[in-house]
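Other chains dropped; remaining ones untouched in position.
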Amino acid sequence: MYKVIFHLDDEGRVGVVYRGIMNLLHDMETEGEEVEVELLANSSGVKPFMKDKEENKEAIDLLLEKGVKIALCNNTLRVLYLTKKDFVHEATIVKSGVGELTRKQHEGWGYIKP
Amino acid sequence: MYKVIFHLDDEGRVGVVYRGIMNLLHDMETEGEEVEVELLANSSGVKPFMKDKEENKEAIDLLLEKGVKIALCNNTLRVLYLTKKDFVHEATIVKSGVGELTRKQHEGWGYIKP
């Protein structure tokens, strides 16, 4: 079972990250391999996951349906005066984005920064 | 034996990646250490490896001569309507760039995103 965490810290890169994850899932599926994927967003990278971003809803729903975990950095949320309720409710809030990246890699996950 | 994969997804960064790899090879060589290096290109990062980019030929030849593997993302090639024959023939085409990055890290390779 492969495990990899994508790091998104720039809202302008959300499309690249989205396509990267979809390509990875397709690659693994056609090879008969399994992969666990997490998308960790901090800084402006959290913005595409706000509830009022209707234009991203379809893409986010597809990621969630495919089992991708979406994790948002709570330090970023505090700085932006936002809370969990401002984001799609399936998102997980982690204490810090960098802590999540550190812990996952310690557990053997790969890291991709598109 | 060290192993590391460089991730290039922006053609404007090819010089930084090239110099990074050359510096790494030199560092390891002078320390009497061995390293296996792969350059994985996706998105616009594949463009410097097109056959008609004469300005990059010398640098690419040097990388290949030093044993660096150049891997190009096939998803990117399809989106750009390009095929293997449009690129330097020593390049390897991988099913997906993100799949390659995930698999290599799973096998213990380091990751550098210049």
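Letters A and B mark the chains in the order given here, with residues in each chain numbered from 1 onward.
Please note the rule applied: a residue touches a chain if its C-beta (ideal position, glycine included) is under 8 Å from a C-beta of that chain, and two chains touch if they have at least 3 such contacts.
Note that the coordinates shown come from a computational prediction; the quantities given were computed from them, not determined experimentally.
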| remark: One sequence, 2 chains in place; the complete complex in the file has a copy number of 3
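FYI, only the chains that are shown with their structure count from here on.
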| said: On C-alpha atoms alone, could you tell me the rotation angle mapping subunit A onto subunit B? Nearest 5 degrees is fine. | reply: 120
| said: From the mean C-alpha coordinate of subunit A to that of subunit B, what's the distance rounded to whole Å? | reply: 26
| task | Note which residues of subunit B are touching subunit A in the complex, please. | result | 7, 9, 43, 73, 75, 95-99, 101-103, 105-106, 111, 113
| query | Taking the complex as given, what residues does subunit A use to touch subunit B? | reply | 2-4, 16, 19-21, 23-24, 26-28, 30-31, 35, 110-114
